[in-house]
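Selected chains only, in their assembly positions.
Letters A and B mark the chains as written, and numbering starts fresh at 1 in each.
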Amino acid sequence: MMEIGSSDLPQAALDRIRDSFARQGLMSLLGAELAEAKAGLVTIRLPFKPDLTQQHGYFHAGGTASIADSAGGYAGFTLMPGDSSVLTVEFKLNLINPAQGDFLEATGRVIKPGRTLTVCQLDVWGVAPARRVHVATGLQTLICVQGKPA
Amino acid sequence: MMEIGSSDLPQAALDRIRDSFARQGLMSLLGAELAEAKAGLVTIRLPFKPDLTQQHGYFHAGGTASIADSAGGYAGFTLMPGDSSVLTVEFKLNLINPAQGDFLEATGRVIKPGRTLTVCQLDVWGVAPARRVHVATGLQTLICVQGKPA
């Protein structure tokens, strides 16, 4: 079986993900960047700005969830057929440490690929020059919709 | 036992929630509005704009999650002591219909209040003139942190 995260994507697959990411208005509003995309593994970064905070000045869980959801969705999408589309069925997130740092880094990693359903592990870190703290971990179920534009 | 959602909040409690909501940079970036706050029940609205979309033009699940998380957090907060603070422990969201409409409306409703932990039901609707569609449902666990500013 394919080793998740070890294979580079073909250029066409990479383009498909970059195009789709660029159409996500929310990623652009938040200021999120697609940092890495390998087969079954996608990383998204979100630099800190006051616009992203909750009431105590940390990153709002909604921002954390937004990049975690997109990272997982695209991680699953890397393993789906070219003419298909991906939708999130559900996700669950545990917020395990205050979400702070110069940026958040969210990783989606496929645990179980499937023709219809794909399950991903979601992890988010808060990154500062001297430290990297695990701020959230979660699970996500995706569905592959055949024959729908990405 | 108190009937959730039926009691008006004292002005001080309402002010505390409005102040806290106003400090959430993300709510302002998204354009979310605090629509209603009663004891154990809070509603937040999010008008549509292209900045909030995922790749197919619907509301991104991250926006849906953001207002659902805040609605639940504040619903729990209405029942917590005045000198306490609320943090989300975890939440889970099922995305059951495409998130579209003139605006999203997220409701957080306390199912189980507690001294330390509070559990909320989260629901989000997509609202247009002629229809109101249930787009997401979820559960959220909150923790009350004593003696921390809101």
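Criterion: contacts are C-beta pairs under 8 Å (C-beta built on N, C-alpha and C of every residue); 3 or more make two chains touch, one makes a residue touch a chain.
Since this is a predicted model, take the numbers as computed values, not measurements.
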For this file the homomeric complex, of which 2 subunits appear, totals 4
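Basically, only the chains that are shown with their structure count from here on.
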Note: chain B sits from chain A at a C-alpha centroid distance in Å of 23
The answer for chain A against chain B in the complex is residues 20-21, 23-30, 49-56, 60-63, 65-67, 69-70, 85, 87-95, 149-150
